[in-house]
Each structure stands twice: as structure tokens, then as C-alpha cells.
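One chain of protein is taken out of this complex; the other chains stay put.
Read from first to last, the chains carry the letters A and B; within each, the first residue is number 1.
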Amino acid sequence: ETLRYAHVGAEGDLQTRYASEAAQAIQDATDGNINVQVFPASQLGGVAEMVDGVRMGSIDMGHHDFASLARIVPEAAVFNAPYIYRDAEHALHATAPDSPAVQKINQQLIDKGGVRIIGRIYRGKRHISSNFAVKSPDDLSKKPFRAVPLDLWVSMVKGFGATPTPVAVSELPTALMTGLVVGQENPLTMINANQLYEVQSHVSLTGHMDSVLAVFVNERKWQSLEESDRQAIEAVLDDKAEQSLQWAQASESELIQTLQDKGMTVFGEEDGLDVAAFRDQVRAQIDKDFPNFKPYIEMIAEVE
Amino acid sequence: MPLIRRLLEGICALLLAGIVLVPLLQVVLREVFVSPMVGAEELTRFLLVCLVFMAYPLVVDNGENIVMTELRESLPTALRKPLKLLIVVCAILTSGFIAYATFMTVQTNLGNTTPTLKIPFWLFLGSTLLGFGGACLLHLVHGVHPPASEVGPNQ
């Protein structure tokens, strides 16, 4: 059995490593029963197209931010909500397929979209990069700031105090270079892989989001697999999720060094970055804009 | 027919006007009022998709489909005639099938919307359906009553 696995990650990103290693491990774990063909770098289409492809079955599986599944179940975006996890381990546990919040979302995804979450990838914390020093939300006040064109990000950027300005990821470097937007937020691995250090001077380690990506599969295809193969795949993905956390944590300090070597100035809390102010403002904005997240946020908070 | 054509032209003209005006408005909102419209790009892309498909029947009706006719036209009449018939039949079947596939997809895709403006996806797919459906009908009409002269770029 062959599974077509598509994602939009670029070469050099953690998610790309995850997908290719998971494909190999699945083949080994199922004694060659399941052959996973990975199509990285948007080869089979962009995010919306990939999610819809998994829904209809032209693509068997894929991975992306949980928020990308909001086109099926709006509450799926809650796992991307800023400042809801205590730390990276908590984020990993709360997004496991057997955590209550994920199970509740998963049932709706299966019913409404024929899509099932079977794993997750920890991709590091998202931080702010900018072309001037940003130490508190006041520094961003009324400045054009890139928002991923999704409601959650628009709301979060409002929480930063900035003016949310939608820019597609392919247009991001140009938009930053020309000053269409003065800053953006992403995991350090993305900032490095996409060379945003060429168009940005500062990184503020706000850590506002733990970037956890959902690995999802077409439900019909999933049910057509042998029970033992399904278990083997889930075990592999869980194992790789733990590893992705280690990769992310190991690479974070390394990436900070790399970005500094590339000439960026990196601010942490000890350098006067007011993380608390960011947290309070952003959480207030999210609570206001997404009252439907509340029960899920409570379930997530209860996870060990 | 002329009435439907006029209607289609009118809709397409509005879409084109939107494609020019929305980015223009966005520049003004962002640079003068510092409050960009979230979703302006999404709207413009939506307009483009609709424009391309809605205008496709007009392309077919004017015989402006892009085609390389060099070999076909150099064939002897005995071969050229059946080939042209084959092309018309294939064009009818292909555009008809795309319209059918789109129609089926619209039905399974009802809940989908664009991320910020919540434009329902069946509108996008609806324009594809309309474009290829209309093209199918026009290919059929042209097959029965070939237009006096094709004015396409390569004829």
C-alpha cells in the first residue's frame, strides 16, 4: 500500500526532516507493507489545496498547522492559540492524538471532513522578527505587521498592538525588504531556512506560540489499512513527535547563534523584552475574539 | 443569446473593474489611513478566478482559444474535415466533463470558505462550472452551426 504524504515545508526545515524520516520508519515498522511517498515543498499544492486534497482523497496524508484544519472545524485552530501552553513538553502532550481536546476535535474532523489527526510535529516556538528593536507591544503600535491570512493570526497581531497586514509566505521576503510590513513572526527554523535575516535586523524571543503541526490522514484510506499497520504508523509518528521536540530544543540555541552570526540582534527577557505584556494583551484579544475556544483551552490546561 | 452574452460581458467587466480597484483601494487604505483591509488580496484573487472562468465562454464564442493550427491546416481536406469534427467532439466532451466534475465537487464542498472573508468555495467552483458548462454549450452550437469565420489569433 502506498500513501501519498504532502506538505509545504522547505528543504532544511524541521518538518521536512520529520516527514522523510517518518516515511522511512513507517516502511520499516510495517515490514514494507506501507510505502509512504513524501511530496515536500508544496509539490502537490499549497496549504488549502493540500487539506482539501486529503479530504477528498487525492492526497492520502499531510501535515500543517492545526489552524489549517479550521476550514473543516473552526475550533481546531485552538491548538495554535498563543500563550496557551506552559512549556514545550506541555504543548507536545496536549496535542497528542489521545489527549481529550484532540479527541474531541478529531471526532468532528472525521464526521465533517473525513480527515483524522494521527500525529503531530513540534516545530519550535514562534518569535517576532523585525527591522527595528521590539521590546514591548508599544514598539509595534500601529505598525504594519505580517499576519498569516487566518483569523487567529489577525487577532493575535492585533493583540501585539500592530496593524495586521496579510502577506502570503511566498511574498514575505519582498514585503519585508520593501517595508510593506515591518515585522513578522515564525519559528527560528523558518526564519533561518527562508533567510529572513537578510531583510530583518532583530529577533524578539516572545515565544508567543508553540508551533505544533498536525499530521492528518484521509479517513477512508486510514480505515482501509490493516489494524496492525495503523498501530505501527501511530507508534512511529508518536516516536518522531518526541524526537521533533528534541530537535527543536537542541536547534533553538544553535539557531540563535546562527542568526546572531548572520548579523541579527536577538532580545530575550533578560535583555528587557516584556514578554508578560505581550502575553496579557494577546490573551485578552484572543479571549475576546474566540469565545468558542474557552472549553478547549481549559481541557488543554488540565493536561499534565 | 445576445442577451446572455451581454449579461456575461457585464459581469466580467464588473469583475475586471474590481481587480483593478480593490488593490488600488488597498494602497490608499494602507498608506493614507494606515488601516489595510484584511482580506483584500483574498478578494482580488477570488475576482481573478471568477473572471478567468466566466470569460471563458466569451473566448470560445469568439474563437479565441489558443491553438496551433499549422499542421492541421496543411492537411488534405479529406483528413482535415474529420479531424476538425474530432476536435469539436473532444472539446464538447472535455469541457462537459470538467463541468460535471466541478458540479459534483461543489456538492461535497459546501462548507468550505476562504480563511478571512469567508467567501464560500462553491462560488469559486461555481465560476469554473459556469465557464466550462458555457464553453461546452458553445462548442456544441459551433459544431452544429460553424461560425462564418474564426477570428482566433492563429487562424
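By definition in this document, contacts are C-beta pairs under 8 Å (C-beta built on N, C-alpha and C of every residue); 3 or more make two chains touch, one makes a residue touch a chain.
The rule is short, and it goes like this: contacts and distances are computed from a predicted model.
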Fill in the blank from the handout: Given "Fumarate reductase subunit C", "Putative ABC transport system ATP-binding protein", "Oxaloacetate decarboxylase, beta subunit" or "TRAP transporter large permease protein", the protein name in the UniProt record of the chain not shown would be "TRAP transporter large permease protein"
Completion exercise
Against the hidden chain, chain A presents residues 4, 10-12, 37, 39-46, 48-49, 52-53, 56-58, 168-171, 173-175, 177-180, 193-195, 198-199
Practice task
Provide the residue numbers of chain B that touch the chain removed from this figure.
Solution key: 9, 12-13, 15-17, 19-24, 26-27, 31, 41, 44-46, 48-49, 51-53, 55-56, 58-59, 62, 64-73, 83, 87, 90-91, 94-95, 97-98, 100-102, 104-106, 108-109, 124-125, 127-129, 131, 153-154
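Just so it is clear, only the chains that are shown with their structure count from here on.
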Completion exercise
In the complex, chain A touches chain B at residues 48, 52, 56, 70-72, 112, 142, 144, 147, 149-151, 154, 163-166, 168
Completion exercise
Residue set of chain B touching chain A in the complex reads 30, 34-36, 38-42, 105, 108-109, 111-113, 115-116
